[in-house]
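Below: the structure, in structure tokens.
Apart from one protein chain that is not included, each protein chain of the complex appears where it belongs.
Right, subunit A next:
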Amino acid sequence: MSEDAVREDAGVVSDDLRREIEAFYRTEILLLQGHRYRQWLELMDESIKYRVPVTTSTVNGLVAADDALGYYDEDLELLKARVAKLESKQSWVEQPTSRLRYFIQLLDLVHQPDGTIAASSNLLLYQHRWNLDQSFTGERNDVLMPIPGGFRLRSRLVVLDRQAFTEQGLSVFF
């Protein structure tokens, strides 16, 4: 067994693969910041599960239950429905459109037995809208599926650090 294979067995991702995954996120961030949501959908696997659950405050801190209500709780069909809504000229919450700045950090990558890659990271998102400024932070857990020439997003779970959103109208993707 080669040394590389040993590393892969342990789940560690090679530097080349890390660069490819970082390139994937670079692409995604540019699409999100540019509100190019139709193209952003092309990064999704057909079986995408995209979840941003509500959290409950317990004596042990914020907890996001598996069956919790979502701020986002989508499959591909529902994500497409959201994008169709945002594309409407009558989507008031994004008129005028927000300025968005995404920061993805501490990217931790682990090979999964099924050939996918678990990618967890810290998310910081700053939004400026005509009537508010707000920022979001949270923990993002992705599963990426390698395809020829890149990746598809198989699942995303974002647990936000804030329980009650300040200000109305959540119109950003995480």
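Note that in this section a residue touches a chain if its C-beta (ideal position, glycine included) is under 8 Å from a C-beta of that chain, and two chains touch if they have at least 3 such contacts; residues count from 1.
Keep in mind that, in the parts below, contacts and distances are computed from a predicted model.
Colleague: One chain of this complex is missing from the view, so tell me which of "3-phenylpropionate/cinnamic acid dioxygenase subunit alpha", "Acyl-CoA synthetase FdrA", "Transport permease protein" or "Multicomponent Na+:H+ antiporter subunit B" is its UniProt name.
Modeller: "3-phenylpropionate/cinnamic acid dioxygenase subunit alpha"
Colleague: Which of these touches the unseen chain: A:L30, A:L78 or A:L124?
Modeller: Residue touching the chain left out of view: A:L78.
Colleague: Touching the left-out chain: which of A:S91, A:Q112 or A:S135?
Modeller: That would be A:S91, which touches the missing chain.
Colleague: May I ask which residue of A:Q39, A:S135 or A:Q163 touches the chain that does not appear here?
Modeller: Missing-chain contact among the listed residues: A:Q163.
Colleague: For subunit A, which residues touch the unseen chain?
Modeller: Residues 52, 54, 56-59, 65, 67-75, 77-78, 81-82, 84-86, 88-93, 131-132, 163-171 of subunit A touch the chain that is not shown.
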